[in-house]
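Rather than the whole complex, this shows some of its chains in their spots.
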Amino acid sequence: MTQLDLAIRGGTIVTASDEFSADIGIQDGRIVSIAGRIEGAAREIDASGLLVLPGGIDSHVHISQPSGPDVVMADDFASATRAAAAGGNTMVLPFALQEKGTSLRACVENYRKLAEGECYIDTAFHLIISDPTAIVLGQELPALVKDGYTSFKVFMTYDDLVLSDKQLLEVFDVARREEALVMVHCEGYDAIRFLTTKLEREGHIAPYYHATSRPQAVEREATHRAISHAEIVGVPIMIVHVSGREAMEQVRWAQQRGLPVHAETCPQYITLTADDMKGLNMDMSGAKYVCSPPPRDVESQQAIWEGITSGVFQTFSSDHCPFRYDDPKGKLTPNSRTSFRWVPNGIPGVETRLPILFSEGVSKGRITLQKFVELTATNHARIYGLYPRKGSIGIGFDADIVLWDPKLTKPIRQADLHHGSDYTPWEGFDVTGWPVTTIARGRVVFERGHIVGDRGAGEVLSRGKSSLI
Amino acid sequence: MTQLDLAIRGGTIVTASDEFSADIGIQDGRIVSIAGRIEGAAREIDASGLLVLPGGIDSHVHISQPSGPDVVMADDFASATRAAAAGGNTMVLPFALQEKGTSLRACVENYRKLAEGECYIDTAFHLIISDPTAIVLGQELPALVKDGYTSFKVFMTYDDLVLSDKQLLEVFDVARREEALVMVHCEGYDAIRFLTTKLEREGHIAPYYHATSRPQAVEREATHRAISHAEIVGVPIMIVHVSGREAMEQVRWAQQRGLPVHAETCPQYITLTADDMKGLNMDMSGAKYVCSPPPRDVESQQAIWEGITSGVFQTFSSDHCPFRYDDPKGKLTPNSRTSFRWVPNGIPGVETRLPILFSEGVSKGRITLQKFVELTATNHARIYGLYPRKGSIGIGFDADIVLWDPKLTKPIRQADLHHGSDYTPWEGFDVTGWPVTTIARGRVVFERGHIVGDRGAGEVLSRGKSSLI
């Protein structure tokens, strides 16, 4: 055996099913041996006292997306992947968003260009279909699936993105034929418009009313509708960012009927509530928490935990969608003060996803270490066609590994973060359990609080077929 | 006490809660006394051995509605009310259907003109809102509610009638403000179009595929959507013609959450199945059973019975929507042979509703006599603002009474019916329990198999507020 490039020694390896102490040998960016004792590597990292986990995969992040006139997203591919690595991730899956009237292929090429040469860790794109014309459905989409864009997201709301039920059914039908996975953003457009108009007429324009304008019934209805459409077409779907009890119960109901309905949830739905958006009158600080679906209440947090522990949810993602707060191109765009409707919609989270779930889940005894790995890495790899290259620790896998200190306790602080936003919704939030070293394809990207990897080392990958198909 | 016009003697009076033997005294079209023995009336009817029931009210019938180019509905107001009376009814509630681009008020006046002077029994109109413009919502509808048009139906499907979710929410909102009751036809337009196109492409054009094109999931989805919209607006609704287990379970789920969601079902959903639409290739006889939602299967019939006995359903109506079969202006319109899509959609049922429910429900021991009265008369009167003038037997009520022979057994035969269709979907269906005499406002309209009432004796009534509001 030729010399190993790297050995990780003395740690406790954790996979989605197991846990044992062993050393790991790495060569050419891949894991080549796991044994009680591995010596003679070019470099050794001492992992004693640490957990050795598959690097986090965040399958739901938004980077460099257009976000309305005069609004700019706070992260480009360099800053987003840097932040991701600092948060224990070795891969992120952003979206290539089709703008209405444009070619899907061209859109994909544009996003690739933005990403290539910029990323610290590997990435791969989902598509967002906003304009399912006959050409898109009949030609571009099938060709892109064959090229490795094997998942796409559709929206049931937002002026520029909403698909009609007819269009949803047609996209689902293409996904069925091409064996791609559809991710669905479930909130009902017309109900939101109805409530928004009503609230604005009543003078309720503060950020807090963002939550009032999209109550759980709105999300639940759209969830039921998406499930029904998928059942009618006969296709698996992934319901993304489920926020509360009512949508969760629809997913569970579908799963119990044996339908291939899968679901994702996010840190905001186990830690924040709609009350975080409150502020006196037009105190704008609530804008920091404006995202969709909005955080609900404590009872819904409980429901999301039920869903996590009982297997309703397969993935836990960040839905990272970063804006700056104190910035006219961010949350405080002039329009924001005229109505919650115009507040840039999204929160940063790629860097804090793993510590939040570890702390609230593992450290507080709600979930096992195995469940943590499954929800944050393995299932993302399987579901989005990256397995067995990514998502676990085994012979032949990419050496995507994060060393984790389960005892390290410190609050989340914006000052410590690497993302492009000027704030974090979790400022001061206490966390027990932090990543200390992130290794991507055998190279250390982040250690002791610092980014040490190279911009451009991350690649844009094609993906295979989802395990859900 | 001045002399009574009519006494009904020796029968067993049944109301929605009670049952006892007594005579009934009638004067000026109203019930004025109930006692052990009433003598000296101008006319006496011997009801010994018979049940004395409140006359049936059928709150869901279609009469003289435009039904597409070159298609003609088989009943006008004279024939429909004649058939209704022969089937034990003393009142029907047809629809005044707004055509797109027309005034709701004008539409109502047109329908009134068609009805006035023609009816054998009383009628009152629901509205159908197909074009909820600002004027309709802001002016016509509120004014019409004040004039006694206190209920209206909206559609979630059909090219000419479908409302968008936004429009549904706005109509619901007006209903909430004006205290009117909305009836909702729950089938999802886009899913039906998607499936219809698919079936036609596959060459599946026979009448049977009508059912395939609108499966239970399509009705269930729309039912959930309607419930959600009503919950968001905060308004009671009536889900009409629930056809199977899946929609029924949505209604029950809503009711258990405490939402004011009410529901109706019909004879076709406890007696017919989708298989009745079958026929070899384009054997068109299946067209006789084409209605929407389509009949389902035996398991769903069981579910509908569960809903009936456990209180999920408040009303049992016919959804009478009559066409002739062997007629180029009826089911065999030339277009019908090109696709199920063009088969005139609806079946006749106003004359057979009560015998079918009595026979399948009361005679077979599934429901009590009281439940029969509640589902066929009392609840219709309460829910559509006719109570306490209509719907029961008590002092002061209109003398709308049907004498019923619970032992009379004979099959349903088109030859015996009075409706305008040239067939009945229940030809040969065995029934135990038939109406023998129908009395409307104190006048005998139907007896011993013959219509003896006067055309024009029935009036078009205004209605008060629904008991559900």
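For reference, chains read A and B in written order, and residue numbers begin at 1 within each chain.
Everything below uses one rule, namely that contacts are C-beta pairs under 8 Å (C-beta built on N, C-alpha and C of every residue); 3 or more make two chains touch, one makes a residue touch a chain.
Everything numeric here is computed off the predicted structure, so don't read it as measured data.
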item	value
Whole-complex copies, counting every chain including the 2 in place	4
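The criterion applied here is as follows: only the chains that are shown with their structure count from here on.
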item	value
Approximate Å spacing (C-alpha centroids) for the pair subunit A, subunit B	51
Complex interface listing, subunit A residues touching subunit B	164-166, 168-170, 173, 188-191, 193-195, 215, 217-218, 220-221, 224-225, 228-229, 231-232
